[in-house]
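With one protein chain withheld, the remaining protein chains of the complex are depicted in position.
After this line comes chain A, so read on.
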Amino acid sequence: MSPVVVLDDVTIRYAASPRPALRSASVVVEEGELALLVGRTGSGKSTLLGTISGRVPHFTGGHLSGRVTVAGLDTRTHRPRDLAGIVGVVAQDPMAGFVTDTVEEELAYTLEQLAVDPPTMRRRVEEVLDLMGIAELRDAPLRDLSGGEQQRVAIGAVLTAGPRLLVLDEPTSALDPVGAQDVLATVTRLVHDLGLTVVMSEHRLERVAGLADTVLAVAEDGTVRQGEPRSVFADLALAPPVVELGRVAGWQPLPLTVREARRAATDLRDQLVTTVTLSPETATPPTHLADGTDQGAHPTAGLTATASAHAPTTALQATGVTVRHGEVDAVRGIDLSLAGGEVVALMGRNGSGKSSLLWALHGSGPRTGGEVLVTTPDGSHTDPADAAPRTRRRLVGLVPQSAPDLLYLDTVAAECAQSDHESAATTGTTRALLDRLAPGIPGAQHPRDLSEGQQLALVLAIQLATTPPVLLLDEPTRGLDHPGKEALATLLAHLTTDGHAVALATHDVEFAATVADRVVVLSRGHVVTDGPAREVLTESPEFAPQVAAVLAPVPLLTVAEVAACLTTPPVEVSDDPAAVSDYLEPDGRGAR
């Protein structure tokens, strides 16, 4: 039998685009394989997936040279609708692809289009309801489901047609960690138990690297490299933290999962335990772990009073904040204080009140009770909700989950000029900020044509033009690839050295591990944990970043920290606390 997917020297060029989106790509995916597609945003990942489902070029336009066959059918002569029974396509946002409004009808939709006879249709829908574990949701309206449930319904809806190939475009990027785990567990079961062939793209490689049989790496110039995961990840810039750790530690073969890495890390753990933990007199993060349990209650526990240009001042003080939406208590009496120069990560499952809290702190969202006071630059205290929107911007900046909502003009230059005007800043302020965040964006470009990371940078620049002392970010890493996240982390480091207080709601454990000084975990509107990031993240099984999971009980969070410890002679660790902080927090925030 021929392979399920064959791309033979495929080049795809869109009209009005100077370079091809895919350049002589040759790919073979065999029956029963899980192929993982990796690459930077805008590198042509979606184009490659679209090529396999026939969407490119039938739906999108563009010129395709070479040959694409799926299950032996040439996509040149078969439109996406002709492949409906063979290729199942699941998009990033499940809600955007739903045609009907209840679970059962959605599962039957493809079968109706394929004119499957009613008894068979009934049987297949029942089978898939059980297979996906959504039988009790059969009559539920799709809108009322959680993100993870919606995505499982979306996968089920293409499975009913009995496809040979499943194409998943970042299926977990819109989900919270629990929903993402659900979906990935389902995909794993489909691959292992049903032997389904799957092609999947994913940003958060740490979740999926261990599942892949083959990796398709799309480079920026549109070329595609295919290979066995260990060999591709060995020198790929985009790699999950365990792989990077494996590279730093020089492990062979390279680990792809936490389990493999933990087994390989026995020696490394022993080595690090002696260098890191056995220095109790220093101000290194491990000390927090040793004596830090009582500090959890103290709002500024994450800050160490080492030499700093900015003494930690309270930038925002919230007491007893309550938010009620209709009959739902989203936030129930939360006390929170943000200090200048501090990054606080708000974590917790979807619906735990993170967004509601951010909007209430900002003063634009509803607040049923409690008090929020922001320290203005002249030292007085103001409640941002009492201020007019224009004045409020000078106190607190907020970047919402869908940042592009703030953009409405047709060029980047116009947005920058309008922003200077709105915030009464000197001309060029916003542009200067933007160049610092994401250099080299041409002013004539349309904001909607920017990548997600560039859009976020533009919105950040607009919100920072008024230099608010407090900045709130709602899910800033959504849609950002690895380099995008690194740029954002650098930017946040700059902001904190300038004395801004930053609070961000995030699901991204690895990102929180890189940027946060303090982590606040919410559940059903209450604060469950509030403590130094290192302590909270290493102790929790749910929020532990991969490096922490591999190295526990050594309290290190990122590969950069491990690398720093490995290159630092142990003697220096105990001798010079400041130097260790520098090493441990490579972006310099540790040297406060």
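The definition used in the following text is that a residue touches a chain if its C-beta (ideal position, glycine included) is under 8 Å from a C-beta of that chain, and two chains touch if they have at least 3 such contacts; residues count from 1.
Throughout what follows, contacts and distances are computed from a predicted model.
UniProt records the chain missing from this view under the protein name "Energy-coupling factor transporter transmembrane protein EcfT", selected from "Energy-coupling factor transporter transmembrane protein EcfT", "Phenylacetate-CoA oxygenase subunit PaaJ", "MinD superfamily P-loop ATPase, contains an inserted ferredoxin domain" or "Monovalent cation/H+ antiporter subunit A".
Across the entire complex, the residue among A:407, A:464, A:513 or A:527 in touch with the chain not shown is A:407.
Interface note for the absent chain: among A:19, A:63, A:81 or A:192, the touching residue is A:81.
Hidden from this view is one chain, which touches chain A at 53-55, 58-59, 79-85, 87, 89, 91, 93, 96-101, 104-105, 108-118, 121-122, 125, 136-141, 143-144, 146, 157-158, 161, 325-328, 359, 362, 364-365, 388-390, 392-393, 397-400, 402, 404-408, 419, 422-423, 448, 462-463.
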